[in-house]
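Everything on this sheet refers to the single structure shown next.
With one protein chain withheld, the remaining protein chains of the complex are depicted in position.
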Amino acid sequence: MMTTINEEGWKKAGLSVVVVGASGDLAKKKTYPSLLHLFDDNLLPEDTVIYGYARSNMTNEDLRAKLRPYLENSDCSKEVVDTFLSKCFYVKGGWYGDIDAFATLNQELSANEDRLSSKLEHNRLFYFAIPPNVFEETGVAIKQKCMSDNGWTRIIVEKPFGRDLQSCEELLATLSKHFSEDQLFRIDHYLGKEMVQNLLVLRFGNIMFENIWNRDNVQCVMLTFKEPFGTDGRGGYFDNYGIIRDIVQNHLLQVLTLLAMEPPTKADGPESGESIRNAKVNVLHAIPPITLDECFLGQYEGYTDDETIKNKDSNTPTFVVIRCFIHTPRWAGVPFIFKAGKALNERKAEMRIQFKDAPAASFMFDDKCPRNELVIRMQPNEAIYWKTNVKSPGFSGAPVQSELEVNYNTRFFNNSGQNDVNPDAYTRLILEVLRGRSAAFVREDELRRSWAIFTPLLHKIENEKIRPIIYKRGTRGPPQADDFIREKSGYVRNEDYKFFSDSI
Amino acid sequence: MMTTINEEGWKKAGLSVVVVGASGDLAKKKTYPSLLHLFDDNLLPEDTVIYGYARSNMTNEDLRAKLRPYLENSDCSKEVVDTFLSKCFYVKGGWYGDIDAFATLNQELSANEDRLSSKLEHNRLFYFAIPPNVFEETGVAIKQKCMSDNGWTRIIVEKPFGRDLQSCEELLATLSKHFSEDQLFRIDHYLGKEMVQNLLVLRFGNIMFENIWNRDNVQCVMLTFKEPFGTDGRGGYFDNYGIIRDIVQNHLLQVLTLLAMEPPTKADGPESGESIRNAKVNVLHAIPPITLDECFLGQYEGYTDDETIKNKDSNTPTFVVIRCFIHTPRWAGVPFIFKAGKALNERKAEMRIQFKDAPAASFMFDDKCPRNELVIRMQPNEAIYWKTNVKSPGFSGAPVQSELEVNYNTRFFNNSGQNDVNPDAYTRLILEVLRGRSAAFVREDELRRSWAIFTPLLHKIENEKIRPIIYKRGTRGPPQADDFIREKSGYVRNEDYKFFSDSI
Amino acid sequence: MMTTINEEGWKKAGLSVVVVGASGDLAKKKTYPSLLHLFDDNLLPEDTVIYGYARSNMTNEDLRAKLRPYLENSDCSKEVVDTFLSKCFYVKGGWYGDIDAFATLNQELSANEDRLSSKLEHNRLFYFAIPPNVFEETGVAIKQKCMSDNGWTRIIVEKPFGRDLQSCEELLATLSKHFSEDQLFRIDHYLGKEMVQNLLVLRFGNIMFENIWNRDNVQCVMLTFKEPFGTDGRGGYFDNYGIIRDIVQNHLLQVLTLLAMEPPTKADGPESGESIRNAKVNVLHAIPPITLDECFLGQYEGYTDDETIKNKDSNTPTFVVIRCFIHTPRWAGVPFIFKAGKALNERKAEMRIQFKDAPAASFMFDDKCPRNELVIRMQPNEAIYWKTNVKSPGFSGAPVQSELEVNYNTRFFNNSGQNDVNPDAYTRLILEVLRGRSAAFVREDELRRSWAIFTPLLHKIENEKIRPIIYKRGTRGPPQADDFIREKSGYVRNEDYKFFSDSI
Partner (left out) sequence: MMTTINEEGWKKAGLSVVVVGASGDLAKKKTYPSLLHLFDDNLLPEDTVIYGYARSNMTNEDLRAKLRPYLENSDCSKEVVDTFLSKCFYVKGGWYGDIDAFATLNQELSANEDRLSSKLEHNRLFYFAIPPNVFEETGVAIKQKCMSDNGWTRIIVEKPFGRDLQSCEELLATLSKHFSEDQLFRIDHYLGKEMVQNLLVLRFGNIMFENIWNRDNVQCVMLTFKEPFGTDGRGGYFDNYGIIRDIVQNHLLQVLTLLAMEPPTKADGPESGESIRNAKVNVLHAIPPITLDECFLGQYEGYTDDETIKNKDSNTPTFVVIRCFIHTPRWAGVPFIFKAGKALNERKAEMRIQFKDAPAASFMFDDKCPRNELVIRMQPNEAIYWKTNVKSPGFSGAPVQSELEVNYNTRFFNNSGQNDVNPDAYTRLILEVLRGRSAAFVREDELRRSWAIFTPLLHKIENEKIRPIIYKRGTRGPPQADDFIREKSGYVRNEDYKFFSDSI
């Protein structure tokens, strides 16, 4: 694959990266380390330069000093970090839409591009590590002063993309005034996870999956996110969003569309970006807005003790179960369950497909045959396992549940001898932007439709001050949630089963 | 399950086992050790006695002394072996049909049964560890003198069951004159293997398998038996049979019927014996007799150097590939390949189902998506693995072949803490006879039909002296065999793939 | 096909038919007319003779005179009837087991066979048009005196075959003492109906049916028998049987097994008899005995006014709805509904398969898409029609229910120019007996198992005097029956639909 990337046009062209908001947390913790990783793996064009832009007073050296601790923390050698930092520069602006500052930045970028006269094209990548309220002024300044004139200009923006359908529309409008859809790359880092990116190959590269990936065979689908900690100091932000926006509408819905979509015309290669996103949007159009009775809300005990939460009577949910249906021939009648919560008993993000009973098996065997489940674990410890009944080994002929599995640590990561085998989601996604592959980024209509599904529910919860059920920290959530899931999905838990690989 | 067995009637009844041919190899190497194993696991009724019958002059002590080395070789304690041997007795006969000797035996059995007057029933199990040509006279003697009069009498007979359809019919007739079909248990030890017995649960206890177990999804099925050694001193016997009788018609065809059959009405429990055998026989009826052009024959270089082979111009095959079709709606058009050989590069017995290409995957991914294969390895190291395409971990989006697997050693055997977890095939099968479960034994009509499929081919090879292709010992067989397989089955080998678990 | 039949051995051999009970109603109305029909179509061997046996004092001419009105009623010419009658003879016996009379009969048959010395074989067919209580004595006499000594001897027996499992076993035993299963042909005339015989070709000769003939696609199956008249003078007989025995266990269960069975190994040709009957029996084994709560009983108002009914408090049902499940992978969870009744609003016997909703269709079309139904009408006016949604012809895009159909009268019968195109069930079945094709006759184990399914229910109704719901004559039955069906099957009636072909 390295060969392939090296043969791609952008890899031979010049590249300037501009991190807007270079002094912020996101830039230091995610953007720069990801760029370093790409640099280390030789996945940036030669002579790439990286400009930071922010409002702080800093020299290049100040910036480098500030970044260094976050970079040395990686598995790159000090030498690599040094070289990388030597390519990092800083430009200060009075505010994010400071036209003059961007003019200055443009001069520096152009001067640099002129030095690399052997390159035919010079591309510019702007990474918006800034709050949404300054997207517009920054966009204006870039559009006026900083567009590449012999190469592409691309903008990476970060979530959140609004609080509801209306605010999303407004936000979309601010950028679309200045940039076309193919210049904009909206990051949802869930789309950079190994197992999420894997869904396409898994589903369409294996004849055995598509056959059972449908209403005839699937009892229900569960998408789960569990976090063992609470708001821990970012409660101010969280209380304004809640778990539905923060996790379900934001991340899990992305996973759902990939899991449920019809085969795209192209699943890899240059045309796949629109193919895949078309297929995802089609799923969203088949999901009607969610109503309150399809929703179970929880809040952990002591949530409002967080000092950053002002509203001590807050009804913001920290735990949610939502059921929805996808009205396509493939999925008609199959419940999809989202489950997400904070301050729970473990850290886990997984997709779980429970299949229907093996038909007539209980009659054939005069015995219980637990249902097959396919689990795709996104974190921690990426794995795919398929709960499978085998004969009890030995004298008995009775079924017992085992699994067919692939454990990514054992199978790939631990024994690869390479350190690029499981790159961070941001690193993966920045590379996708450079390659111009849009599949892993959220398209305008996708975003709009995803808000359309959740906005009525969110408004109802807020306007009618629906109270969540209180649950204890460190538990599996409110015990009533299990009943809700069972009733809404027909899910049957096999209490006897324990995933073997987790026990060794 | 132990509870269940202890509750079954036979476990509470008396039991006398008679090993006919007690001084022979089979008895010492297989029958007695298997009985010991059952004894050690408390799977024989209390007070079971075991009589050996043969033509040698021996006392009980002589017999015990002769058996002891084969038993101490097991993982049972010396104490257990001693106790077991104290239950072993010997009766001598003039010949295998010696009526008087069987009368004597009957007196001893009866006397013993009288001692256990608290038991309501006394069952008798005769294990024929003798050549087929004395089956009849032995049967006559048992029928006349040795039948249980308050319990069942069952006969275990061993392969081979004839050389062709006619000899099979004759052999069947000799025993069916004296015993009903439900008293006769014909052993094929392949039916006692863990992975063969597992097929029923695997196929019918998991909804995901039955969906793809058909002509729409399966490219071809391969049943393979490979042995790394040649005739090694049993060439005399082998030269009269050849690899087709020895392995294909005998064992692999059994595996095929279980793999290909329709769901039986009952797959476990008392009624399942006939259900399963009906389903197996139905498969055989849908296979027309095999013709020579569906057959590839090989013989390893130096085969006739074995001194026990008289015919130095022997055309007996030691390697064979055979294709057949099963004319059922499920399998119409799917090639089934048998492949068996001696003096090859490895020891292996496995079932391999190659699925069709994931439809349109090569267009979707602009890349090769190797075919899925489900491999069920019977020996060595029982395992099930399903070759599965995943995204190349890391930056690439290209498919790469991994697997979903269950490795029985890791998952079950090595960490069970029990020594009965993977019992020997004979041990499993003798227990089945005691429980009266007939599913794992070859029924009369099954045997007849299986010979009908192979007899014309065997006669043609012998009558027309078809010459096999010579191949070198320790190789994969004649290189032309691969071409034959490819043409006849459409099988595509993925040269890049190596089963990961075999490499660790 | 005529060619084929003419080439079959029995057609060239001699044939003597013996109608035992020649003076009874069944003989006159069914047996002789069917034989005439075969004779007229040249489907009997040349020189066939037909002996009547009964206890009445009659000459050959008396018999012929008695038969003539029933034969002239057919569509055969007077000439044909005359010739046919000239082959009909009569022998009188003192009782049905009159050994001497059968000895006499044998002399006549033998003398006749001797005359046809050019024929190598002479077959004898005995048609038992007599009550079951004299089956045994007749069988004894035939076995002793009347077996063909150079050809086959076959016995046709007529229903009813017992009242419950025990009486069925007894009846089976009486005949099996003297005749082997392949000599016995038990008639259920439903198995001779065009549409029932058609089921095999329809299901297995068309790829499109097997694909949807399963739990994934079928909502429920209904087998319906409706008769517009009551007991009308045969109430004495009926009151002892009731509608469950008379129609459901007897006829509809036969239809169900053919409709639900797995593909037989052979569906036509000499081996198909056992293949098909094996497949049918497998269905029966997957149906547990029916319990009372799966059953709805009705009796028409005035039922006991029939003078032949002695018990004026009779609880014998004249209407029944029964639900059962078939525990095979194909049918797990699909309700099968039997519905049968007398004194209803119409005459009809049909199989009706209602399919599930077209998935997501109501979302796709924002409109109702009635369910597909496949109706196979056995009587009157044989037809197959498949209720199918098409676009409302013209400007609208809305779905409307039409059908794909084949109307047998229009398509085959009315324009065939042949009069053998839709022969009577008895005629078809007697020909099957002559050809030795057993598929359409009820095998011993089938009969036994079918009684095992219904006997507990029948005993419960009788022992606990369960009261049926009273309904008005000439209606659709008790109105509550519709609710029962809806709840038990999920069947949804499309009130707007009317089968178009019935309206023209």
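We call the chains A, B and C, going by the order they appear; numbering starts again at 1 in every chain.
The rule is simple: contacts are C-beta pairs under 8 Å (C-beta built on N, C-alpha and C of every residue); 3 or more make two chains touch, one makes a residue touch a chain.
None of the values given here were measured: they were computed from a predicted structure.
Of the options C:Gly14, C:Pro45 or C:Pro264, the residue whose C-beta touches the omitted chain is C:Pro264.
Across C:Val91, C:Leu109, C:Ile142 or C:Ala360, the residue that sits in touch with the chain not pictured is C:Ala360.
Across C:Thr138, C:Thr153, C:Asn372 or C:Ser438, the single residue that touches the chain missing here is C:Asn372. In the complete complex, the residue from C:Ala27, C:Leu71, C:Leu105 or C:Leu200 that touches the missing chain is C:Leu200. Where subunit A meets the omitted chain, the residues involved are 204, 210, 262-263, 265-266, 271, 275, 278, 282, 285-286, 328-329.
Listed here are the subunit C residues that touch the chain not shown: 1, 5, 41, 43, 194, 197-198, 200-202, 204-208, 210-212, 217, 263-269, 355-361, 363-367, 369, 371-372, 384-386, 388-399, 402-406, 408, 411-413, 416, 418, 420-423, 428, 431, 500.
Interface residues of subunit B facing the missing partner chain: 215-216, 286, 327-333, 357-361, 363-364.
Methods note: only the chains that are shown with their structure count from here on.
Taking each chain's centre as the mean of its C-alpha atoms, subunit B lies 45 Å from subunit C.
Note on chain placement: the centre of subunit A and the centre of subunit B lie 52 Å apart, centres being C-alpha means. With centres defined as mean CA coordinates, subunit C is found 65 Å away from subunit A. Touching of two or more other chains is recorded for residues 204, 210, 263, 265-266 of subunit B.
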